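For this depiction, one protein chain was excluded, whereas all remaining protein chains were kept in their positions.
And then chain A:
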């Protein structure tokens, strides 16, 4: 017994080190699963408050650019609106609304790590929930992963864990969008069969398989494609429409029918 005690006292530093390292690795490994650890994310109130304070100062510096981007988006929407056939009355039926949209601002952006998370200034208080989609005026950005009362951490498409259903515009060939961590303006589209005719410059949009994003949200254009190792599928480099390094105003999308879709899918799986 005394020998054990002596041993512990003698190696207390090493044992403490082992313990702390083990704790750190446990947190890391545990959060490699889909639902990450509740504690280590920038959406908690403390880091969220610090980030939103710093963002409220730094956002003044690119106010001009942000305004220009918003005016551009407005112009585009006005063009759509004015060119659509004029109706003298519009029927608003709440049972036919499929998506709700909430504006939000990014308070912390990141794009240099293999797993990037973006923090936005909306949380549970604004009824932001896990697995809601986040887009910008130009294209998709990511999926809400974890929320606190006032903030939410968004898993960016620049994240090795991210897989998003995407397709080639005006066709129904779909694949999944992943990221190989090499460049922050290029993501990869996989599992497009080789019989599909492709051209460099084709537009990639979100697919209909996703219960998170509406169909046809722009993602990017084909930059380069080649066949994968098995020679039966393409591996496509997609150049993003979004400049991931310079983002401020985003929209959080909720698919109102998502619970129903999920329930249906789980019923199939249970059979």
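Operating definition for what follows: a residue touches a chain if its C-beta (ideal position, glycine included) is under 8 Å from a C-beta of that chain, and two chains touch if they have at least 3 such contacts; residues count from 1.
Going forward, contacts and distances are computed from a predicted model.
**Q** Would you kindly match the missing chain to its UniProt protein name, picking from "Rod shape-determining protein MreD", "Sugar ABC transporter ATP-binding protein", "Xylose transport system permease protein XylH" or "Hydrolase"?
**A** For the chain missing from the view, the UniProt record says "Rod shape-determining protein MreD".
**Q** Of the residues listed, A:216, A:245 or A:266, which one is in contact with the missing chain?
**A** That would be A:245, which touches the missing chain.
**Q** Which listed residue, A:6, A:54 or A:232, touches the chain dropped from view?
**A** A:54
**Q** So which of A:153, A:177, A:204 or A:222 would be touching the chain we can't see?
**A** Of the candidates A:153, A:177, A:204 or A:222, A:153 is in touch with the missing chain.
**Q** Among A:23, A:70, A:227 or A:262, exactly one should touch the missing chain; which is it?
**A** A:23
**Q** Contact with the hidden chain only, please: which chain A residues?
**A** 12-14, 16-17, 20-21, 23-25, 27-28, 31-32, 36-37, 39-42, 44, 46-47, 50-51, 54, 108-117, 119, 153, 181, 183-184, 245
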